[in-house]
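Reading through the structure tokens given below for one structure.
Note that this complex is displayed minus one protein chain, with the remaining chains in position.
This part shows chain A:
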Amino acid sequence: MNSRLSARAKVGLYGVLCLLAVPFVFPTWWMVTSSVKPVRDIFAFPPSLIPTEASLSAYRRVFELQPFAQQYVNSAYIAAVVTVGTLAVSALAGYAFARIRFRGQQVLFVVVLVGLLIPSEVTIVPLFRMFHSWGMVDTHWPLILVPILGAPSVLATFIMRQFFIALPGELEEAARVDGLGRFATFWRIALPLARPALGAVAIFTFLHSWNLYLEPIVFLSSPEKFTLPQALTQFVDAYGGPMWDVQLSAASMTAIPVLVIFVIAQRQFIEGLAHTGLKG
């Protein structure tokens, strides 16, 4: 399969790849270009792939209609806290399940793994009632606590465990002979070696929190507490119809920064996700 291809096969292959790439690339292009088009041109036929005149007025209206800057901060800080928290919880638990022998380990691991099997939609009703009784509805607490400690972090713990299991044990043995305790061994020896796995976990945890939609719309009701996915759907006119230019401007501002980071660091992104944890 890896043999050299003839020139004709190469041209054909490029053609197929370019054609297949259209649905992956065109939406993002169309989102950004449409967001700067004047409203009257948005549904023009034939569609113009490159806007003839550009205006940022829809971008201004995003901030007039919603506390969008605040919503941006909400999403960013929640995703940051969830990412750091998940890394801490999953690295500790993953290390212990992989490296420390203790009674009850097998049973407790199975107990934790149950979280992998449970779609968050299944537990949303009781979680709503729990947070309701704790007075935490319409706060960010459910969006922070549940991902860090609940089902979403279980996958992270599993990936960290798989990584630590594959790590050669000699370094740690040496550290322990030198009198390092368990936590010091973990912190100074194992954790620095786990950087690729931590990177992969950080990436998918951040994306998961950044994309969360069901939980915000269930738990949050004040616009200044909304997160971005929820805010994006709020740009509607008096009849409930979408204000396309404003929605697309807000969507562009949500999508582009992450996309830029991805393009810069795409190798770490893709290879990190492919080669750590999920494979084993």
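The working rule: a contact is a pair of C-beta atoms (placed from the backbone, for glycine too) under 8 Å apart; a residue touches a chain by one contact, two chains touch by 3 or more; residues count from 1.
Rule of thumb we're sticking to: contacts and distances are computed from a predicted model.
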Undisplayed chain, where the name is taken from the UniProt record, one of "Sugar ABC transporter permease", "Stage II sporulation protein E (SpoIIE)", "Electron transfer flavoprotein alpha subunit" or "Phosphoribosylformylglycinamidine synthase subunit PurQ": "Sugar ABC transporter permease"
Among A:A151, A:L198 or A:L220, the residue in touch with the chain that has been omitted: A:A151
Residues of chain A in contact with the chain not shown: 1-5, 10, 13-14, 16-17, 20-21, 23-28, 30-31, 34, 43, 45-47, 88-90, 92-93, 95-97, 100-105, 108, 111-112, 114-115, 117-127, 129-130, 145-146, 148-151, 153-154, 157, 176-177, 179-184, 186-188, 207, 210-211, 213-214, 217-218, 228-230, 232-233, 242, 244, 247-248, 250-252, 254-255, 258-259, 261-263, 266-267, 269-270, 273-275, 278-280
